[in-house]
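Read the structure below first, then the notes.
We show some of the complex, not the whole, and keep each chain where it was.
In this document, chain identifiers A and B correspond to the written order of the chains, with residue numbering beginning at 1 in each.
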Amino acid sequence: MHSERFYTLTASCPDRVGIIARVSGFIAEHQGWILESSYHSDPGANGQDSRYFMRIEVKADSLPFPAAEFRRLFTPIAAELGLDWKLSDSAVKKRVVVMVSQQEHCLYDLLARWQSKELAIDIPCVISNHDTFKGFVEWHGIPFHHVPVNAANKADANAEIARLFEQARGDTMVLARYMQIIAPELCAAHPGQIINIHHSFLPSFVGARPYHQAHQRGVKLIGATCHYVTAELDQGPIIEQDVIRIDHSDSVDDMVRYGKDIEKTVLARGLRYHIEDRVLSHGNKTVVFR
Amino acid sequence: MHSERFYTLTASCPDRVGIIARVSGFIAEHQGWILESSYHSDPGANGQDSRYFMRIEVKADSLPFPAAEFRRLFTPIAAELGLDWKLSDSAVKKRVVVMVSQQEHCLYDLLARWQSKELAIDIPCVISNHDTFKGFVEWHGIPFHHVPVNAANKADANAEIARLFEQARGDTMVLARYMQIIAPELCAAHPGQIINIHHSFLPSFVGARPYHQAHQRGVKLIGATCHYVTAELDQGPIIEQDVIRIDHSDSVDDMVRYGKDIEKTVLARGLRYHIEDRVLSHGNKTVVFR
């Protein structure tokens, strides 16, 4: 991430001749200084048309106008190209609501990155189905909401989570080893906004107890997957994955322990890509401009 | 691998007190010099008993007798401990029959390792359902058998493969991207002797066209798996696996190309572990003493 203020334009559209020329021409015309730019043409498959993706960072003070005016002037060009686009401002931090249960590793990791400003986010609150980390979270000056979940109160708990997310004006929800299922309606209402870390190398070992499944199959590497949450369990678009080597001497407990190290790293990387607008969805896949 | 001649004792048995003491005591009693030794206790699961695994390399000329006498003297001790065991001699090279179809990467890689003596094996012959590599293999002085396979002759082809393997006195068969299915009877007749390289990170993407499956799911790493072949497709005990990073810009063709690099490396590693008697089977899993 650059230290000066910048705008990030992300966009996709049907591929055709002249897209970069049109978009970069607009920016150049207004003396916009491009800090970083990435482009990708997806050729499509099975008769789908090819689609174009781009991400451009423009130095804010190189432009003679603010973000709002950029958006106004760019709108007709976007219409002409059929762009699905947005412009974000590095000065406006993403508001990330963190969900956690009883495992500490992702929470400690995220708060360390937040407190050192390595991750340029605001955390308006942490929500948990346990009160294990109440003191730890509040010590950091972050509000903590305990929303217990049990067989009887699932609907109410989900409604409360939705309400807290709304109240916090969250734009991203991170499931930092949150062990309850998020209501399908909440997923549907926030596509590309809810990020989960699954403790396996998807699509292997979907669902519960993936390390037990991995142990039983005798795999030689275990993994973690950061993905957007959709209504279908563990099937959402994958943002980032990684693996770590194990061997026959590792018990399920050892795998759980090793797994923590990749879970927190993969989640932090995936979250960073997301908040820096590096992830563009494309059906059930992602384009990640690292 | 050590340069001096040595014997390798591999064994497993129900775990109990005193196994190492008994086995290493026998070796010490005869002045055997241990070059390398590895032990593993598997605690079992779901009420299974724990099982003990070991691999010991003894310098041949430290012992006052040859391998046959070692075996004779060790037999009562093995019986006492309930050992499932064997003793191999580094001076007796494994005979590895290589099966290949039309992709070159694993074949070139194995022959390079064989010709430089990096892999201490004999290759009595290469068998293929195509004649693509006939000249290349024969240039190396290795007999090449062309056994075409089609819908009509499968049984005959499989019988011919079994006959050639027998005739070659093969003790290991390597499927170096051999794209036909080995007959279940042949698999059953040679448990732990037929090694395949599958071009995915199993258990993901079993069966045909795993790179297409991986591309469609949008994974961020692709893998390869070296495993023993059993009658059930892609379900045998895993010996070795590895992965390589890809991203949204990689087409299926790119994945095929990247995949070759891990396929040949993972196969070569798995084969090495096998021929050095580092792999002990344990149900559908392996203990690999690297």
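Throughout what follows, a residue touches a chain if its C-beta (ideal position, glycine included) is under 8 Å from a C-beta of that chain, and two chains touch if they have at least 3 such contacts.
All values derive from a computational prediction rather than experimental measurement.
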Number of identical chains forming the whole complex, with 2 shown: 4
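Everything below uses one rule, namely that only the chains that are shown with their structure count from here on.
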Chain centre separation in whole Å, for subunit B relative to subunit A (CA means): 41
Parts of subunit A lying in touch with subunit B, wherever the complex brings them together: 40, 42-43, 201-205, 217-221, 223, 237-243, 247-249, 251, 282, 284-288, 290
